[in-house]
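With one protein chain removed, the remaining protein chains of the complex are shown where they sit.
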Amino acid sequence: MERTNTLSIRQSRDTDFIREVEEASGQDVSKCYQCGNCMGSCAYTFAYDYPVTQIMRLVQLGQKDIVLGSSAIWLCANCQACTTRCPNDIDVARVMEALRIMSRKSDTVSLPDIQAFYDEFLRSVKTFGRVFETGLLPIYNLRAKKPFTDFDLAPRLLMKGKLTFFPALVKKRKKIAEIFEVVKRDRFSKDGKARPEPLSSKTDI
Amino acid sequence: MKDLSPRSSAPADETAATTQGIKIVGFLCNWCSYGGADTAGVCRFKQPTDLRVVRIPCTGRMDPLFIAKSLIYGVDGVLVSGCHPRDCHYAVGNFYARRRMEALKAFLPFMGIDTQRFRYTWVSASEGQQWQKVVTEFSEQIHRLGPNPGLKQRSGDHSIPSIALR
Amino acid sequence: MRIGVFVCNCGTNIAGTVDTAKVASEALTFADVVYATNYMYTCSEPGQQEIQRAIGEHGLQGVVVAACSPRMHEPTFRRAVEKAGLNKYMFEMANIREHVSWIGNDKAANTAKAADLVRMAVAKLRFNQPLFSSKMPVNKRLLVIGGGVAGIQAALDCADGGMDVVMVERKQYIGGKMAQLDKTFPTIDCSSCILGPKMVDVSQKENITLYASSEIESISGYIGNFTVDIRKKATYVNWDACTGCGACMEKCPAKNTPDVFNENLGSARAINIPFPQAIPKKAVIDARHCRQLNGKKCGVCAKICPVKAIDFEMKDTIVTEKVGAIIAATGYDLFDHSVYGEYGAGRYPDVITGIQYERILSASGPYGGHIQRPSDGKEPKNIVFLACVGSRDASVGRPYCSGVCCMYIAKQAILTKDHLPESNSYVFYMDIRAPGKNYDEFVRRAQEEYGVQYIRGRVAKIYPRGDRMVVQGADTLLGVQVEVEADLVVLATGIESSAGAGELAEKLRISYDQYGFYMESHPKLRPVETNTAGVYLAGACQGPKDIPSSVAQGSAAASKVQSLFAHDTIETNPQVALVNERNCIACGKCIQVCPFGAIQWKELRGGIKKAEVLPTVCQGCGVCNATCPPKAVQLQHATDNQLLAEVNELCA
Partner (left out) sequence: MKRVAYYKGCSLEGLAAEYDRSTHAVCEAFGIELVEIADWNCCGSTPAHSYDPLLSAALAGRNLAIAADQGCDMVMTPCPGCLKSLKGAQEACEDPGLRKPFVELVGRDVDGLKTVSLLQLLYEEVGPVAIKKAVRRPLTGHVLIPYYGCLLTRPAQKAKFDDPENPVSMDRLLEATGALVPDFPYKTECCGATYGVTRNDFVGKLSGRILDMTARLGGEAIVVACPLCQQNLDMRQDQINKYQKSALHLPVPYISQVIGLALGMDPKELGMDKLCVSPDILFEDRAEAEGKAQGPGAAA
């Protein structure tokens, strides 16, 4: 999303978006008075395109496109510093999480590599029932086209006997796969209604 | 002395009774809850329109008979509200009220009255928002219960002696 | 009874959502109503004249006004009908504004509800009786609770007016929080220079009786005639003898007594006069730290005292005072920042509160007015101020603005530059609230003339790095995270209600809000009165306030007392309980339940006992009425018949 000097607040205001964020996160975003405590607490502010305080402000203004296209929501590590210190008791981390899920749904994920890592992780869980660390990293790095990342760690880990070469398998893997399928099939939103739009294959696992 | 029992001429048409005609009487102490209701009004906190307020000096003034009579004669719900415990303008009036209303609550079923039609609560003069919440919740509760048939339609007896009146 | 009904439009306040003409026309169908109309502004002078005209023209014996809350205009309309020759209790109000038009937009439902409320009022009015007040003498003595600047102002104003004043102060000195301040905004006056003379006046006025180190034990009575028990706490020093020479303080060996006046920066002695200008200048022994009082061998002060004033055996005593009015001026406390884990929860010595910084700045403070760090005594170069610590923070239960912090931070930052020209001050704020006269200009001066850096953002965390404190936060205007390595951090802790405010409110029978601040009678029009007649408020006990506002309210409360005391007698409220002797069965229950002892036995001829209400003592709560088994006691103007008549209208 390009930063422009003039934001046409009225035209770009999406009130449904505000309501959806509030429903998905269970938080009242109008309580935010922009004190900046979350931004000051956030360990990732240096990397965000919009600091978290501004993400909250953009949500208040219903600026759906900017928010869902921002890198901030995908760089949030869910460390809870913002939530812990919010003077208005807003669970800010939960708002960020809701926004991540919404950006997946609307196919506007700004950092596909992070999503890809999460997807790879979930695929590993879906296949084996557990995460196979030794398998996950190389596969991800291959797919991310940076095969030599963390290559430096390998010899030492090998020496320490920390690399396993076979995934530990959950016996009832079928059950795990079923959980994935069911969640994918009839996604229940908070009100129990089926979700309006299915995930596109690009953004799904 | 004038007879204040319900007007015998009032139509006892059950089918006409809709939730539109729900009437709730609220006994509010002058110092706290009446002020709280005023505050809610000043702040324009919207509320259901079923409540009719009777101003009393203190919840300590509440004779449980007022509540029983109201419900027996067909008011759909009774809400009593006063100052928070320890914040009574008359020091202890609401303590008396609390004991009496607890006792009354235990007796209402014996009179054939659903205890859900009666509620007492404490709302201070500054708690406009709390008052809005109380009124809204209680009105919704009475709407769910529907109109109160009272005693008159069950027994057909309109001549219950009015004990407190002389 | 011939009843007239007046339905007020209140401009569009009521008429906007209630069909007032319809309500009036419906009122004409109610029993005994002979006249009904609606009017634009019934409370206006022509509106009141209209009522008076109708009373004469239609021979009305009772009047109902359907308008705003009776808590607002009942006295207005009572006066109006009284002028037209009716007894003022032959009047009822139906509240169709706060309880109808302002809380719903459904005009049909509102109109029906308004008509119901008018019908209830008419039904009640039909049982109304003329009531008559009697007169009662007023005891023209004032009690002021709290000796801060608001209480001092109120006491001096009344004493200047020739009234006797009793002042009760919990601490051993008067002056309150202001006595601890170094300078005051927005003019940088020296606090003790402007407060000191007033404190001296209090001690020198012959018609002011000061009880310091004393608290209110109990209060009984009512406007014009209160009886107050005051607990004089044991000071272990005979104040009649003590000259305040301070010899005892110098020799006291208990050197690790916390210096409360200096906000625990440094230490005091167990026997102490907190500051040189203290009024009364008398020593007090802190029983928790005195060696002698804790079973150790000492008694040094008793030996050194030239006037033999020390009395280790002293006990609390109770004195009784009779007064006609009370001003509560109990002030405030400061928020305890130990709940802020992210700011160190009080475990970092160089993270201090604003009031501690006042003591540091003060020439009579623990460091003699030289700014230095509590941890190592070094002069700080970079000082960070944090606004809103315990203010505007719902997560710590303090969602309100304390109103003074923006200003006192600006003042402290300016003073810091004066003391240490090489220093840099940084202020983290959310909004600057400077609405007073010359206030915003003052904050601008801090920035423009004194170079104080203002950073808009709440501080996220304070932690030590080496011997400095890192203040980590955000500049929301830039949208970046910022940190300042500070030598000293000052937390502008907010205002909260005074400890024990709730207990005192119960004794005074006044209300307080959820934060413990005392409730005024009306937020706009009766800001110094309470709902208990004869009890007035001054200063921060009613809500956060700065010095000018506290002084103004002190004077305002004093003027209320003076207008009360301008009369030798006051009219009693006739809405009191009355016993119908014929029905009284002499069970005595009413006597037991009366909270005011207003009911007593009366012996008739032949030794027959009956209950009797003392109308000047009765406060009109009606507990007796609800208790009386044969309903012989009836609360005038709220009798069983009157209240049931109202309910009865809804049963139809």
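Per-chain residue numbering starts at 1, and chain names A, B and C are given in the order in which the chains are listed.
By our rule, a residue touches a chain if its C-beta (ideal position, glycine included) is under 8 Å from a C-beta of that chain, and two chains touch if they have at least 3 such contacts.
Predicted, not measured: the structure shown is a model, and the values here were computed from it.
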Chains in view that touch the one left out, judged over the entire complex: A, C
Positions on chain C contacted by the hidden chain, ascending: 340-342, 344-345, 347, 463-466, 470
Touching residues on chain A - with respect to the absent chain: 43-44, 46-47, 75, 77-81, 83-84, 91, 93, 97, 100-101, 104, 113-114, 117-119, 121-122, 124-125, 129-134, 137, 140-141, 144, 149-150, 152-153, 156-157, 160-162, 164, 168, 170-172, 175-176, 178-180, 182-183, 186-192, 205
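The criterion applied here is as follows: only the chains that are shown with their structure count from here on.
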Between chain B and chain C, centroid-to-centroid distance (C-alpha), Å: 32
CA centroid of chain A to CA centroid of chain B, Å: 52
Per-residue multi-chain contacts in chain A, two or more chains: none
Residue ranges of chain B in contact with chain C within the complex: 4-7, 10, 23, 25, 30-32, 34-35, 37-38, 40-42, 44-49, 51-58, 60-63, 66, 69-70, 73-75, 83, 86-93, 96, 100, 124-127, 132, 150, 162, 164-166
Complex interface listing, chain C residues touching chain B: 69-72, 95, 97-100, 102-106, 109-110, 112-113, 116-117, 120, 502, 505-506, 509, 511-514, 519, 531-532, 575, 583, 593, 595-596, 619-623, 625-627, 631, 635, 638, 640-641, 643-648, 650-652
Chain A to chain C touching residues, read off their complex: 31, 33-37, 39-42, 45-46, 50-51, 53-54, 81, 84-89
